[in-house]
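Shown below is the structure under consideration.
What you see is the complex with one protein chain gone and the rest in place.
Residue numbering begins at 1 within each chain, and the chains themselves are lettered A and B in the order written.
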Amino acid sequence: MADIKKYGFVIDPRRCIDCRACLVACRAEWNTPPGQTRIWVHTDGPHGEFPAVTQTWVPVQCHHCEDPWCVDACPTGATFKREDGLVLIDEEACIGCGLCVNACPYQVRFRNKETGKADKCNACFHRVERGELPACVATCIGGARLFGDFNDPESPVSRAIKDQVVYRPITPEVDTGPMTFYLAPPDASAVQVSPQPRKDLPAEVFWRKWAIPIVKLAVGATFLGQAGAFILQLLRGENEYEDGAV
Amino acid sequence: MSDQPLEKFPRLNRRKFLQAAGLAGTGVAIAGSGLHDIRRVEAGGSVGHLPGSYADKIVPTLCEMCVWRCGVRAKVIDGVIEKLEGNPDHPHSEGYLCARGQAGLMMTYDEDRVLDPLMRVGERGSGRFRKVSWEEALDYIADKMLKIKENFGPEAMIFSSTHNLSQPLFENLLYGYGSPNYGTQRSLCFNAMVTAHLLTYGIEEPARRYEGMNYIILTGRNLFGGISTSETRALMQRIAEGAHVVYLDPRFSETAAKAAEWLPIKPGTDSAFILALIHVMIRDELYDKWFVSQYTVGFDELAEGVQEYTPAWAAKITEIPEATIYRIAHEFAENRPNAFAHPGWRTSNFINSFHTERAIAILNALQGLCPQQGDCMFLSEPAIPLGKPPQPGYPPIRAARLDGVPWKYKFVPPKLGVFQELRDAILTGEPYQAHGWFIARQNPMMSLPERQKTRAAFQKLGLVVVMDIIMNDSAWYADVVLPEATYLERYDPLHAVGRRVFLRQPVIEPRGQSRSALWIYKQLGERLGLGDYFQYEDEEDYLRQQLKPWTEQLGVTLDQLKQTGYFDVPDGYEGPTYRWDTPSGKVELASETLRNAGYDAIPRWYDPPEPGENEFYLLTGKVGQHTQFATQNNAYLYEVRPTNQLWMHPAKAAERGIANGDRVRVTSPAGSVEIEVWLTEGIRPDCVYLTPGFGHESRGLRKAFGRGASASDLHLTFTDPISGGQALTQTFVTVEKV
Partner (left out) sequence: MSDEVLTLEQRRKLQEQVLVKHHLANILTHWFNVAMWLLLLPTGIGILLEKTYPASSTAWNDLMRQIFGSTASLIYWHGVWGQIWLAVLTFNIFIGFRKYFLTFASTRMLLDKDDIRWLMIKPWHMLGLRKHVPLPPQDAYNAGQKLYSYVVVVGSFWIGLTGMIMVYSEHIPTSWQWVIQWAMPIHFLAVGITFSGVIIHVYMGAIFPEERQAFFSMFTGKVNGLYAYLHHRKWYLRKMAEKAAWEAEYRRRYREPAQVEASSTATARPGAAPAEAPGGD
């Protein structure tokens, strides 16, 4: 039993029947505004021609990545990665700027219409802390969604991937270390499964390319300037009579 | 008299919604606090939204979003139901809830709930009501019912209800009043399955066991769309463990996607397929000889009768290859005892569906799925006896039932009935005219085929009373609407599942003026002079009376039950062992009962009707996010499935110049609807499919109104004379671009 946990998900698309209980459970748990959701079930298909038809469903949630781009993008640490691996949002600190929403290559984040803050799956951390499973996992009838501690070899997720071929949702361009492992090839056409490289927002570009260098220059130059002047002053010495102070 | 427009609630979010309605002392400082709450963030996580799991109270109860009645644990915060979880102690949920179960709390907090008794002030169907007190409503109903009884006889009053836990009290009203006219939804659903198994095994609903099963034949029964939580889970578990599922369905449903074999069988030909399997099992001597000789009658007659039903013959009819049929028969037999054919669920497809069900029942008998298993797959569980309040016997019923049971339909159990016949009898006035209809938690305006006829039937009646939680379509057309409390707000009689007896109890006090059925029936009963049939003070008193034998034997009290949600009946209790409740005491492969009634003793093939050249079969089915016509207005379920579309094969669409997403007109002899089309390879080209439940006409359902279309506008009424089952797939339609 490891002391440090490493939480993550295992998804078996073969077991998902598109019942959408997970979507409703998450909505009920978190009161997400209508029209917004923290998790998805993607439909892959139907493919083929009658009667040789196939179809799969792929559940998706935030992957609580090992190297989360969203955490990097946040200027204040309002979103952060916990020691146990969960990537969380402190809504009281968040100002809803949306840099993190833009940064996520899986586009699993959104700005909550009602609170104005960034929002996403948080693995129902409060349930996990009490020994319950995340709401979507707990209610999954097909058993397609699994959650647990990968540092614990006896956890459901560790056992599920043991000796299995697993598919991690990464591409050659984008590898954030997503902590979701699929037991069957998931639908690569869904953005949340196959990540897209992201571009900085114009405000971010301005910040990095202009604001920071200008401020560094301005503060540096003025500081050095005054330091230099001070040195000159020390060299020159003061003459209180000349200055009219006395 | 002023109209009472239904109250508008400003927000969908139930917590904010309750604040706006001034109802909840929610006083939770956390929600929406923003930057002005400097309370330390708990464990660095988000507390801006109060998640449902921070419950201060957890109440065990039973779901009612469908007939499966999973156990539920309701989480309450500050008097608001925030989240529902499956109850691990309940064998139907095992701790899981489907989408509808999870969404149940939004039935309680639906903006469009009826929270006061209403009486109609405008035309029927105008939606103009005024709020009245319970006194006024019940007095009015009782008065009219007594007048109907006096002038036309009690049989002029129809009582219908979708079966639920308070059914015994509903039946007290019905039979105490003296009417034989009992309508349930069963003939739109179960009847073929039930009558066939009654006649074969003497039980209505056979148990299904999945543990260890390697080979399963599903004839329809889309378990992954028409979800029954524990059964759906069990099937998925077996599939994951390698079970081979053969699934027959003209359309590629969720189950088709998971089955090892999807057989897109021609509609109406299931019986041919099963009869061919029986033929092969007999011809190749694959059946369980010992079981057949010990526990069945009529084998020789059966063997003779199926001789013509060869795989080659069946292949032509079903459009499934001969080799496939042959192979499946052999694989099915080879996997004995770990192979069974699912008995079916909604079997209201064709008039020949009764024979399909008889054939399935017999196929399983040939597998001998009983003593070798240790327990029998096809025996139902013994009923746990419960106490009940004393009541007198019912008065004798003079009149025949309007729905033809049993004078037209010999084999239909009275408590199932033939619902569509009831409706038709109102219109024809034969054998006598009905004058009133009391509808409890049911929506015949949408569920019966030929909606136009149902509307006309309502108009013919002097009294229409609907007991419901929202302004559903039947309520929209009613004279009096009685607000029942939702399942999360009421007590219902105890419910036994196996050896475990469960309690449904209120999680919160009923909102508004809504009340439980136990209360409503008693109040109405007393006004009708039927107080003796409702000898309980209140709901808790009724439950104590039910519990009485077990309180004496085991010391179980109602207060204990409220805590745990259930109690167990100990193992010492004996039920019946292998005994089939048939005239012969054995499994009847050939049924004398049927023969004596003038029908085939063994299952036979009857050609179903087929669509004409430009026509399609109109298929119906289920989705996992809705329950019939009841849930389309539920905010959470509406979110995940707001409407329906017509499934159509691309080739047929192209022929008609229809592109994906186009609006089309679907026309049958009964009427026509307009709907958006969804093109898919996952359906037979000669079929189209429409998910039921949409196309609500009640403006009292502000989300659901006008969304999608209802097949009840299209369905013609065809009734199987043996089972009374509706043949919902015998209506053929044309489709054209709008």
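The rule we apply is simple: a contact is a pair of C-beta atoms (placed from the backbone, for glycine too) under 8 Å apart; a residue touches a chain by one contact, two chains touch by 3 or more.
Keep in mind it's a predicted model, so treat the numbers as computed, not measured.
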Residue of A:I11, A:A25, A:I39 or A:A73 in touch with the missing chain, whole complex considered: A:A73
Chain A residues that touch the omitted chain in the full complex: 72-78, 90, 92-93, 95-99, 111, 113, 115-117, 201-204, 206-207, 210-212, 214-215, 218-219, 221-223, 225-226, 229-230, 232-233, 238-240, 243-245
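Convention: only the chains that are shown with their structure count from here on.
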Intercentroid distance (Cα basis), chain B paired with chain A, Å: 42
Residues of chain B touching chain A in the complex: 12-15, 32-35, 37-38, 41, 43-54, 82-86, 95-99, 101-103, 105-106, 224-225, 227, 229, 232-233, 236-237, 240, 252, 254-258, 262, 264, 624-625, 635-637, 639-641, 649, 680-685
In the complex with chain B, residue positions of chain A that touch it: 12, 14-15, 17-21, 23-25, 27-31, 33-35, 45-46, 48-51, 53-57, 80, 82, 88-93, 114-115, 117, 122, 124-127, 129-130, 132, 135, 138-143
